[in-house]
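For this view, one protein chain was removed and the others were kept in their places.
What follows is subunit A.
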Amino acid sequence: MTQPLLRTPLYDLHIELGARMVPFAGYDMPVQYPAGVMAEHLHTRAKAGLFDVSHMGQVRIRPRSGNIADAAHALEALVPADIVALKPGRQRYAVFTTDDGGISDDLMVTNMGAWLLLVVNAACKAANFAHVHKALNETCTVERLDGRALIALQGPAAEAALTALNPAAAAMRFMDVAEMDLAGVSCIVSRSGYTGEDGYEIGMANEGAETVARALLAQPDVAPVGLGARDSLRLEAGLCLYGADIDLTTTPVEGALEWSIQKSRKPGGARAGGYPGARIVADQLADGTTRRRVGLRAEGRAPVRGGVALFADEAGQVPAGRVTSGAFGPSVGGPVAMGYVATDHAGVGTRLFASVRGRLLPVSVVALPFVPATFKR
């Protein structure tokens, strides 16, 4: 641990706002502000939260031919999502798969018209860049956008707050992407996020990040929100945390991410397969898997956290799976969790038992998300 922590361009602003900073994926990041995790979480669902996610990796892929379809075809060799059909000004969720059908990261892909923009997890960004560069270098230039920041504005008041800076934000729909000026700073704005709420992610050159963040914080309903609430928000929204809920050992089908594989890439589709592990994934799409990611709701008040073992019986004799993420859900008002369970026990309503501090606590398999999404489709 001799490597100094990196700082985002908003570091000084976090300190000024009274943030408690913690190391996260090599960065010194705000885990909470003085309001606290609970208040920040609830504020995001009631009004609007502003998050610094500049630690995430951004990658630009330009086709050497000048034809965006060439970049899209090339990227489809790494992800099971349909990139070719992704229209200019649209964004889509995808996963990088491995030859075993595992997941090496999840990401957002945007068609910027002349190029593709990838947003990847902070912890994976060096590996991802190398992976994409190696695979696409012949047909594309692949460039790390280390000089760019990213902030997220999430919650029901996000539209009003962003529209106050630029009225064009109001016309955007879920997963639309547009370039627009905000407070005099040129930004790439997507109507997306990772909280289950309507909202935006806003990318800009590092130098402009503080100007935009301050302009948004000056709006009446906007408050800063740290990584603590970001985690409970995404968990309530049923969204995966890479490294916990999905990783190299989980496939997109086990992870209940089939929706991220469009019809064109499934067996029988126009561009079926062609990504690492495609045969394994195709078999699982046809035959199912022996385990599946599900939502879990504890009957009591004790949080059931990541790593907890699950059993099918009250005596703890029949293993059923494992919790991968779990916490107190402030909007739910009780413990929420996700985990992998044997398919026999994955049906909604199945009662399981979680081993917490030597006791077997009853939990139920529930449908995800815990809190309904409020996207502007």
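Some notes on this structure:
In this text, contacts are C-beta pairs under 8 Å (C-beta built on N, C-alpha and C of every residue); 3 or more make two chains touch, one makes a residue touch a chain; residues count from 1.
In this text, contacts and distances are computed from a predicted model.
Missing from the rendering is one chain, named in UniProt as "Glycine cleavage system H protein" (options: "Spore germination protein GerKB", "Glycine cleavage system H protein", "Caffeine dehydrogenase subunit alpha" or "ABC transporter ATP-binding protein"). Of A:Pro63, A:Gly155, A:Gly228 or A:Gly321, it is A:Gly228 that touches the chain left out of the display.
Contact with the chain that does not appear here is found for just one residue of A:Met21, A:Ala302 or A:Val366, A:Ala302. For subunit A, the residues in touch with the chain missing from this view are 31-32, 36-38, 41, 228, 232, 301-303, 305, 327-328, 330, 335, 357.
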